[in-house]
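Worksheet: one structure, shown below.
As you look at this complex, bear in mind that one protein chain is not there, while each of the others sits in place.
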């Protein structure tokens, strides 16, 4: 069973929040609000998508590849922990 | 009248396509499809958001600040053209 | 006279710091330090490059296109201020 299934609820919540942000831009355009607002809303969506990707990649590593908190192979566990750490700093 | 109003149709189309991509991830999660698919779908959304931001920023420059194709101030027009060019290469 | 000339000192300082960071990776590789370090150093350079680009773009807007703090055209000044704001949030 994939982590996206096990953690479906949490990830779905993030995805729905992003959908809500996209729908908010549709409304802002329909209501002809200032493009300063639209620009900031797009920037916020990109941030949310990066957050979603970071979470799904971390879960993917832990669930499908190596879970640093449980793997008996010390080197491999450290390698996975280092990867998760750099994904967080690089995708933020 | 803001460029987001004048070009509403075109921008709204991009935004709706992004909404469609987000909804596709909701379905992929609901249908418990492989997270390899979900990972690629998220990457595609980030690309689409970057594309949307690039277009809205370019329109914002042309409509609200300086349109390189019509501005009589040569230096200012070249400055705006250089900015549009680097936005395209940096946000892709 | 271009902003990169007028503000050369400040920008050059940033660029030299980035060169220092790149040279630090060369040393880390030569000294065969852990790749966890190298990964974080690369992430730090990408952050510094984004910071450099944000500063040069803002200066480019103020110097070559429209300075929101001095331009007599209110709409154009607000448009430039909105653009500078979204560049800061999007490129960070």
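Order of writing sets the chain letters: A, B and C. Residues in each chain are counted from 1.
Please note the rule applied: contacts are C-beta pairs under 8 Å (C-beta built on N, C-alpha and C of every residue); 3 or more make two chains touch, one makes a residue touch a chain.
Computed from a predicted model, the values in this text were never measured in an experiment.
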Next item on the list: May I ask you to name the displayed chains that the omitted chain touches in the full complex?
Entry: A, B, C
Check: Contacts of chain A with the missing chain: which residues?
Finding: 53, 57, 60-61, 63-66, 75-76, 78-80, 82-83, 86, 90-91
Next item on the list: Could you list which residues of chain B touch the chain missing from the display?
Entry: 34-36, 39-40, 42-43, 46, 78, 82-83, 85-86, 89-90
Check: Can you name the residues of chain C that touch the chain not displayed here?
Finding: 2-5, 8, 11-12, 15-16, 18-19, 22-23, 25-26, 28-30, 32-35, 38-39, 42-43, 45-46, 49-50, 52-53, 56-57, 59-60, 64
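Just so it is clear, only the chains that are shown with their structure count from here on.
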Item checked: Per-residue multi-chain contacts in chain C, two or more chains -> 78, 82-83, 86, 90
